[in-house]
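Shown here: the complex without one of its protein chains, the others still in place.
Presenting chain A:
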């Protein structure tokens, strides 16, 4: 290993060759302020265009200031991170950025969670000497994401997320000079682009330029409407992150408090998307075994590997980018949509309510879910199975609006019948969880033997692409896992080229899976937060008495009373969907 020795703020530092000044400074406790830079450890996300110039430092012998995030340490380098020249430059650059930014912090969705705001505070900017015109851009409001580019500071994080991490390629810098902004080509609306609404752009945006469409007021409208029965479902990853919004340590499980809060907000029934996750496993697992047994019987037509389909960002991705492969993913709907379909049939019948008088609200870690529930095929006569989808952040805001002291809330339990779930459903919230849940059920159904070990460590972790072979009592099943659409693309290219060795692949659009979803509390680049959420999810699974989806008594009851059998006629009608070739839908 090549090492270099340098001096930063009069301290000697020894680092590996290739280390940036920013990283080297960190090792001696010097935090050089940054704005555009963001690095998510363990993923392939690193945004360092060197564009904001806030991290400039003085390097002896160099004509101009050096961006610490982009400048590699060299032997004998003398760095000063806080000379008068540096501080003046940094503050002036910050003033410039602020001079081209709206001053509506008080009513901005990101207020208090804005990196620009906190940096301005840290630098103590109290006046802006360089005032002038502000750049303004066309607004863009899709069902999931709102773009207010007047607030864009050209950090390019969204572009990196969209192009390099997700390989979706919708966002890029357009125009020149003062008019430069990140936008879809020709400034078309996201809705008309090939955007998957994964929301990773929102997750990394340091300002209020990219936010979710806030539907919380619609939820309150439904709650106060006496004619409506309002049902809420909460996705597994929400409970592992919601507490962060109230100052709790990342990874604190707040399931009981969340249920309690939802009840206090006035929902008539507080249910769990996890119930539908168990249902998903019944359907998807059955579909997997069906395709597998046909394959083993020599059927050349059968499509393998089977791909999971619970992630709406991922569904959008293959519909836009791999339309020739739309017959490969499982036809099972996502848990959100399965829940809606059951709630508006089976449960509405129990309530003796018409489906249009039942309002299904979902709380999701996800922004693509907002889009998903608005898809035409998920509605009956114009009445959507899931009426409104809100994010973890929106729920937190509703709790704050209701003046609830979240930490002090008592723990409460979900309602039945759609609130009961197994540990297999809980782990849907992390990368690898869906396939692990599927394996737990498929193994027992296929081998008709009880599983001896339930924790498939080989399927867990944060690696972007993982694989493992699970022994189904003599039958080796090859499993692939990808999270982040860029990683998904790699596996898809393999399938397309006929090189894939997998029988089943789990794909989640967001890095980390749903725990890293676009609707979660902002991680601001700290990957430890995602890891803690993941740990919490596995802990919840471990604490459950029932950890296999097919053992969920309410699922068993649902099949006995209503659905018949997995992948049966009724299931197909309610719980399965089809996909569209969206390649031609791009309008310019």
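Here is the rule we use: a residue touches a chain if its C-beta (ideal position, glycine included) is under 8 Å from a C-beta of that chain, and two chains touch if they have at least 3 such contacts; residues count from 1.
Everything below uses one rule, namely that contacts and distances are computed from a predicted model.
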From "Succinate dehydrogenase/fumarate reductase iron-sulfur subunit", "NADH-quinone oxidoreductase subunit NuoF", "Heme exporter protein C" or "Simple sugar transport system permease protein", the hidden chain's UniProt protein name: "NADH-quinone oxidoreductase subunit NuoF"
Option from A:153, A:183, A:205 or A:311 whose C-beta touches the chain left out: A:153
Which residue of A:11, A:85 or A:572 touches the chain not shown here: A:85
Given A:105, A:173 or A:351, the one touching the chain that is not displayed: A:173
Hidden-chain contact residue, picked from the options A:29, A:61, A:112 or A:132: A:132
Hidden-chain contact residue, picked from the options A:65, A:363 or A:439: A:65
Contact footprint on chain A, counting only the chain that is left out: 49-54, 56, 64-65, 67, 70-72, 85, 88-89, 92-93, 96-97, 99-100, 129-133, 153-154, 172-173, 175-180
